[in-house]
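Here's a slice of the assembly, chains where they normally sit.
First chain written, first letter: the chains are A and B, and each begins at residue 1.
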Amino acid sequence: MKAYFGRRYTISASHRLHADALSAEANLVTYGKCNNPHGHGHNYVVEVVVSGAVDPETGMVVNMAALDEVVRGRVIDRFDHANLNLDPLFVNRVPTTENLCRAVFVLLKNALPACELERVRVEETENNFFECDSE
Amino acid sequence: MKAYFGRRYTISASHRLHADALSAEANLVTYGKCNNPHGHGHNYVVEVVVSGAVDPETGMVVNMAALDEVVRGRVIDRFDHANLNLDPLFVNRVPTTENLCRAVFVLLKNALPACELERVRVEETENNFFECDSE
């Protein structure tokens, strides 16, 4: 029987939304106050959902400590307490939460221990979130 | 790559559950205290989930301000601080949260700016919720 396991992590980071290809006016229309020149920040909640068979011996889908090690090593240590705009992944890509969500998905996709990555969800505030999945 | 964007809104409204086609006894059995004659109320959380491609230039699935404008204009302004039983949509339909959820889905289905409506979720209390999707 297949089961899903979801785990939530928190990242405190700053970003500024600004697309170089757009004019100053278009940036302001597109991003509103998120375009403020000196940036702002969020406590992002990153939820990682994996799936797999429940091991009949251990009763587990994946070892949580092993999953944590990968997620911390590849995602949390990289983005937590950082300025997203300075990350190499966001040199030519606006650090919207959509793009952050995709970046987390790609960073984890083939790196997880013995389970499938189903979905990544990033909550930017209590009132909005973004998801991408394996489709 | 497709991504999902979810946004949460709050509606404070009152309603009374009562089906005209049922007897007084059947109404009481069906709805319990929700059938109390003078109504009661909730802080409903309405979660709207849309999907689309991430725009390579802006990094966004949909402009949040544009989405808010549609949802506020068609849903929030209509139901917030209102008595649901008096809404034209509920003249011949009991204002259960299932029906409120469907009504929100229909009101938004073809009205959104450049993205697909995937799912509407309405939380009636912290402990129960309703969803309908595009299937």
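Worth a mention:
Keep this in mind: contacts are C-beta pairs under 8 Å (C-beta built on N, C-alpha and C of every residue); 3 or more make two chains touch, one makes a residue touch a chain.
Here the structure is a predicted model, which means the values were calculated and not measured.
Number of identical chains making up the complete complex in this structure, 2 of which are shown: 6.
To be clear about the criterion, only the chains that are shown with their structure count from here on.
One rotation lays the C-alpha atoms of subunit A on subunit B, and its angle is 120 degrees to the nearest 5. If you average the CA atoms of subunit A and of subunit B, the two centres end up 28 Å from each other.
For subunit A in complex with subunit B, the touching residues are 17, 19, 21-22, 30, 32, 93-96, 98-99, 101-102, 126-133, 135. If you check the complex, the residues on subunit B that touch subunit A are 1-9, 54, 57-61, 63-65.
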